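Missing here is one protein chain; the remaining ones are kept as they sit in the complex.
The letters A and B name the chains in turn, as written, and every chain counts its residues from 1.
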Amino acid sequence: MREVNTKHVFPQDPNKTYGLMELMKGTKPTVGLQPDDMVFTWPHLLIRELVLFAIVVAGLLVAAFLFDAPLEEIANPNHPPNPAKAPWYFLGLQELVSYSAFVGGVLIPTLIVIGLMLIPFIDRKKIGIGKWFAKERALANGLFLTFLLVMGALIILGTYFRGANWSFVVPWE
Amino acid sequence: MATSQASTTLSLKEKAIAFFNTLYRALFRYGKMPQDAEGQSYAVFNNLFLHIHSVKVSKHSLRFTYTFGLGIIATCLFLVLVFTGVWLMFYYFPSATEAYNRMLDLRSSVDFGFVLRNIHKWAAELMVVFVILHMARVFFTGAYKPPREFNWVIGVLLLLLTFGLSFTGYLLPWDQLAFWAITVGTSIAGYAPVLGEPIRKFLLGADVVGQEALVRFYVLHVVILPGLLSIFLAIHFWRIRKDGGLSHPNENETPVKGTAQ
Partner (left out) sequence: MKKKHVRTQQPEIDRRTFLTALGWIGVGLSAAVAALGNLLYLKPAVDYGPPTLIRAGKPDEYKEGIKEVLENDRIAIVRDKKGFAAISVTCTHLGCTVRTSDAGFECPCHGSQFDNDGLVTGGPAPRPLDWYQVSVAPNGELEIDKSVKVTPGTFFTM
């Protein structure tokens, strides 16, 4: 190979599926030269997307005919239901709020959001990418799984195990 | 046929077909299903709606068990929600005295009203679920690592917007469930130091959940939050392309060893 002091006009990123490599005169893009593990978006990806969309719509239609969305009595500020519950995805927070409103309702959610946003800036090592539960990332995956399980457990606790006066009840009794 | 004499003697039917062909080509450019590589490239490249995709994607990212299609399902649910949401707006009225009646009408009188409401409701619940599952997938496959850090942050924002949309939509039926869930939810916000009480007032427009809160939640639910979500969604998709498509094992600094190792 001839040693040439080349400086790429367009920086090449090995992660990119395509990029601007050089400018040349021509009437059509050079195709058929990509690595072997690439396939055309049309039809391979788009067909999959269309099928998924169809399944989603079909599933929703079936669900809509089978299950009615809940609608209780008209809002009445004088008669709170017992217990009054937030939407299900906030019931984990409501469970925490029943211990301490500030810690559960403000501090922990704020820390969770900030923590989530900081994850990719803390864990930057390029290992275990593109693989489910990679062994190299056991610690990170374990921590996140624990986090999800705790949140899930709190939501289940708040949804099914909390009755009148927010006291502990067992749903199957 | 291609002679000039023949073209002047085209029948009316042939002229009409030629005209519609021209029109069709003007609209769609590539009429037939492209079978060759060039056509398949152009099909994506020249279409505004398909342009969010790159022309080629890695086979790895197409494996269903890699993504389980979670992000796409969440997107599909959002599209369904926009559609059914706009349709529901034709009958809904954000008034404390009228909203609940409109719910009853949707359920009993309006043709297919219950279907639209039910789809909207279940799609909304599922969207929260699938956005969370999508986030879990991205984490467990290490897909937030450089260069995708920023897209993860956008993703967290999208999760928050999804919660916001679901929460604001929760009040609109104006039933007991709605009223007390929002009373409890906004009271939680009131506990934030210094800003808590102003934020609560800001959301409710008054001291308690009432007509003002209903209008504010309605505007947030149908205009502001969906608008923000659409913008961030566009950035999210754009960044997927810019970051080289979905994550795949080739990006590891040390290649993942096979089972033989």
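Keep in mind that, in the parts below, a residue touches a chain if its C-beta (ideal position, glycine included) is under 8 Å from a C-beta of that chain, and two chains touch if they have at least 3 such contacts.
Here the structure is a predicted model, which means the values were calculated and not measured.
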Discussion item. Going by the contact rule already stated, which one of A:P43, A:G59 or A:P83 would touch the omitted chain in the full complex?
Written reply: A:P83
Practice prompt. Could you tell me which of B:L106, B:V184 or B:L225 touches the chain that is not displayed?
Written response: B:V184
Worksheet, complete the sentence: Note that chain B touches the absent chain at residues 180, 183-184, 186-188, 198, 201-202, 204-208, 210-212
Fill in: Interface with the unshown chain - residue positions in chain A
77-84, 97-101, 164-167
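Throughout what follows, only the chains that are shown with their structure count from here on.
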Worksheet item: Any idea how many Å lie between the Cα centroids of chain A and chain B?
Response: 13
Item to complete: Please name which positions on chain A make contact with chain B in the complex.
Response: 13-18, 28-29, 31-32, 34, 37-46, 48-49, 52-53, 56-57, 60-61, 63-65, 67-77, 79-81, 84-90, 93-94, 97, 101-102, 105-106, 113, 116-117, 119-121, 123-134, 137, 140-141, 144-145, 148
Practice prompt. In the complex, go through chain B and note every residue touching chain A.
Written response: 33-34, 37-38, 40-41, 43-45, 50, 53-60, 62, 64-66, 69, 72-73, 76-77, 79-80, 96, 100, 103-104, 107, 114-115, 117-123, 125-126, 128, 136, 139-149, 152-153, 156, 159-160, 163, 166-167, 170, 173-181, 183-185, 187-189, 191-193, 196, 208-209, 242-245, 247-254, 256
